[in-house]
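Please see the structure below; I have some questions.
With one protein chain removed, the remaining protein chains of the complex are shown where they sit.
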Amino acid sequence: MLRVAVLGAGRIGKIHAANAAASPRARLVAVADPFGSAAADLAGRLGCEAMLDPVAAIGRDDVDAVVIGTPTDTHVPLMLEAAGRGKAVLCEKPIDLDIARADAAVAEVERLKGRVMLAFNRRFDPSTRAMRRAIDAGEIGEIRQVVITSRDPGPPPRGYLEHSGGIFRDMTIHDFDMARWLLGEEPVEVMATGSRLVDEPLMRAVDDFDTVMVQMRTASGRQCHINCCRAAVYGYDQRFEVFGSAGMLLNDNLRPTTIRRWRQDATDMREPLLDFFLERYAEAYRDEFEAFAEAVEAGAPMPVTPQDGRQALRLADCALDSALTGRAVAV
Amino acid sequence: MLRVAVLGAGRIGKIHAANAAASPRARLVAVADPFGSAAADLAGRLGCEAMLDPVAAIGRDDVDAVVIGTPTDTHVPLMLEAAGRGKAVLCEKPIDLDIARADAAVAEVERLKGRVMLAFNRRFDPSTRAMRRAIDAGEIGEIRQVVITSRDPGPPPRGYLEHSGGIFRDMTIHDFDMARWLLGEEPVEVMATGSRLVDEPLMRAVDDFDTVMVQMRTASGRQCHINCCRAAVYGYDQRFEVFGSAGMLLNDNLRPTTIRRWRQDATDMREPLLDFFLERYAEAYRDEFEAFAEAVEAGAPMPVTPQDGRQALRLADCALDSALTGRAVAV
Amino acid sequence: MLRVAVLGAGRIGKIHAANAAASPRARLVAVADPFGSAAADLAGRLGCEAMLDPVAAIGRDDVDAVVIGTPTDTHVPLMLEAAGRGKAVLCEKPIDLDIARADAAVAEVERLKGRVMLAFNRRFDPSTRAMRRAIDAGEIGEIRQVVITSRDPGPPPRGYLEHSGGIFRDMTIHDFDMARWLLGEEPVEVMATGSRLVDEPLMRAVDDFDTVMVQMRTASGRQCHINCCRAAVYGYDQRFEVFGSAGMLLNDNLRPTTIRRWRQDATDMREPLLDFFLERYAEAYRDEFEAFAEAVEAGAPMPVTPQDGRQALRLADCALDSALTGRAVAV
Partner (left out) sequence: MLRVAVLGAGRIGKIHAANAAASPRARLVAVADPFGSAAADLAGRLGCEAMLDPVAAIGRDDVDAVVIGTPTDTHVPLMLEAAGRGKAVLCEKPIDLDIARADAAVAEVERLKGRVMLAFNRRFDPSTRAMRRAIDAGEIGEIRQVVITSRDPGPPPRGYLEHSGGIFRDMTIHDFDMARWLLGEEPVEVMATGSRLVDEPLMRAVDDFDTVMVQMRTASGRQCHINCCRAAVYGYDQRFEVFGSAGMLLNDNLRPTTIRRWRQDATDMREPLLDFFLERYAEAYRDEFEAFAEAVEAGAPMPVTPQDGRQALRLADCALDSALTGRAVAV
């Protein structure tokens, strides 16, 4: 039974804490957050201890593993603290917004022989895994093109945007990870373009884009397209297409129910999409935690590594560079 | 080249005349209708002769085949007139509203060795034929249940209803034919129920139902359900399901385009259905005429026979009897 | 916090016990089953007490409510024992296979002012509830026809069939409940037909059907069709269609993932259906327990009553009668 502390009691920390508490493989020991009331509320609901200091939580003898759901700039120090103490780590993305610091962290984790898993939750969605299995089984032959659609229901607040690192590092980073995972090869070239179509004044103020397209190529010539937008009126749009020499796999969105409405003006109408990632990927978050706990228990390799996090960040940096310079950027 | 006269220049006669005129296997010689202006208009548009007297059209030496699209009570006399003169006949359903007269007509056609095809157009719809081929190829194994949905966009006018023979003989008769054709066996028992839910006063006045359900069984135990309604706000609803020991076939509706709309309140919305049978079965009418012309040319058996028309009428009579008496009726 | 004992540690008891244990509204106190090892296993896994005697479990002071998941012939005595002791009851369907005993039980529960909910789980499926809400909101106007498809992946073993009460009372009973609930009116007439198409020798041996169709009518003329089969190669098939004057609602099946495959021989292929009711209705079982616990806590009317169970059984009896006699049976 893995004894777990969750660091951070915000939106994402709550998800991880609930999953740890419900897991048959784990016991939730503590939740730590400098905002004491957040930790207290969550700990009260889940029946564990509340703490203020994440570092103290890492240091507890009755803690085998930590989940890091704190602000991005604390990811690296907490990860290294935990790795240094021999604790297993499930760390939210991104490792860091700065590639040099991410590289240094990856190197240090390796030196410490740390057991760190990066939380790219989409890899654990049941439909995503079914796609991966179908690819591995050779169902679609050699991969030629991957097309990823990734649109949020609405933009985050300005305060968030100011520290997000920009749309490529904050939002598209998930898609960069999916691209690498579905392509089965590393992209070697990135072309990107960015626009301000949802909220031009806000995007100008925070020096960011809200609508982007990315196109990438691997050494063998496999291609990937990603489109992202910070707002879609019909909900959180997450679609994946993998096209190969022997067929194609499509992965559609989820909706709250399966009913279809037929009316005078339209037929076969389905419900709007699940509103956002916490609902859409609820099962993925659960399975991600299980995969983490299982790997730690078994002493098996981590299913997603800090190197994966570093690589996705590198692609995000290349995309930003390409969008700003209008050049294809070699990775 | 089959030389054809079309009898009747109404809604259905126009369809047959246009198909005959466009067919590579046929030449449209004449259109005959006692309403001279209807015949003249149609003949003018299609470049053939207009006549007032259908019997005279049958008698022409330059006519090899006739399509009967006149009022129901003229079907039998015109069919026998044409069969007696050795002309091939494509006759609209039903043969007659009275089973005894239909039986007599079937017997007389046989005596005359007449070449008569009954116009159950749905058998020629490309999707229907694909279902039949899949069944014949054994794709779904032994048939167990057939489910037929058949709803009109709106009820016909009172004048039509008064002479229609009732919903079972006028509307459901197409479904009885499809049921026989898809089941691959003759129904031996019919249970039906009828309601007045669309327009109760009108239905009471014409002593008819507007909403019915029928359930039938063959000797080996195969089952069929049919539901009909005279009105559906979303258009002309024609669905077929054949369930067997090794799988299932579904045949969905047609729409004018393939676009899907995603909006704030609904996603994946499709267009309303094609409004009614002339649009929905346009291709079926074309292919039906080709099948007729091909069979006549080849001297091959007619793809649909007067006996098929008689049998569908018999099932309609049984259904009406069952709906009125509340008993299962043996066919 | 509702203190709950689950009676019966078989397939269905396990579901209820797990839901009670995970519910924020309840605490699972005990599991009781004369097969001691089954109770012990389940109790061990869920951290509650194991008992051999269901009656003793009912009698515990620390038990406020019981869930009855024992064999059918014990439903009535356990329900009455619990009602007599003032315990709330969630009882699996059917109340009993005999309508007279069911009637007597309903009357006795009323006399005792017992708090009994009948476990028609499908009413709590999220998509089913969404249909009900849409109907109540007037989205489809006046209901005209309900079409229910209900096919199991494969037949149960002979031992089960011998005591099941027959397909109408064992399997179709769920559909009779859904029919009543979706029609919004009581059926007054039942017509049914039964066949032996899946396993004729077995069905003959147990004097049962494996393939049935039912058609019902309410006093105002609303119609309902149900088709059932004990086997479908493509999985557990549960579809609902409600057709009204202003539109139609369809409720499709669930599958494990949302992926679609495109291959040379077929496109847009989806996965087989969830295999059976425990998977298909997992969420419905959870929400059913929550609805029970919520109603007990609030002292509110039970969402499904013993009278609902009695009425579904009555429709099953009428259907059997109709299938055997070939008559429409008045309810």
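So that you can tell them apart, the chains are marked A, B and C in the order they are listed, and the count of residues begins at 1 in each.
Note that contacts are C-beta pairs under 8 Å (C-beta built on N, C-alpha and C of every residue); 3 or more make two chains touch, one makes a residue touch a chain.
Owing to the predicted nature of the structure, the values given are computational and were not obtained by experimental measurement.
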Among A:131, A:161 or A:232, which one touches the chain that has been omitted from the display? A:232
Using the definition of touch stated at the top, determine which of B:23, B:70 or B:127 touches the missing chain. B:127
For chain C, which residues reach the chain that was dropped from this view? 233-235, 253, 255, 261-273
Just the residue numbers, please: which parts of chain B touch the chain that's not shown? 22, 126-127, 130-131, 134, 139, 246-254, 256-264, 271
Absent chain, residues of chain A that touch it: 142, 144-145, 147, 149, 151, 189, 191, 193, 195-198, 211-213, 215, 217, 220-223, 225, 227, 229, 231-234, 243, 245-248, 326-328
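FYI, only the chains that are shown with their structure count from here on.
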Two chains share more C-beta contact pairs than any other pair here; which two are they? B-C
At least two other chains touched by the same residue of chain A: list those residues. 253, 261-264, 271
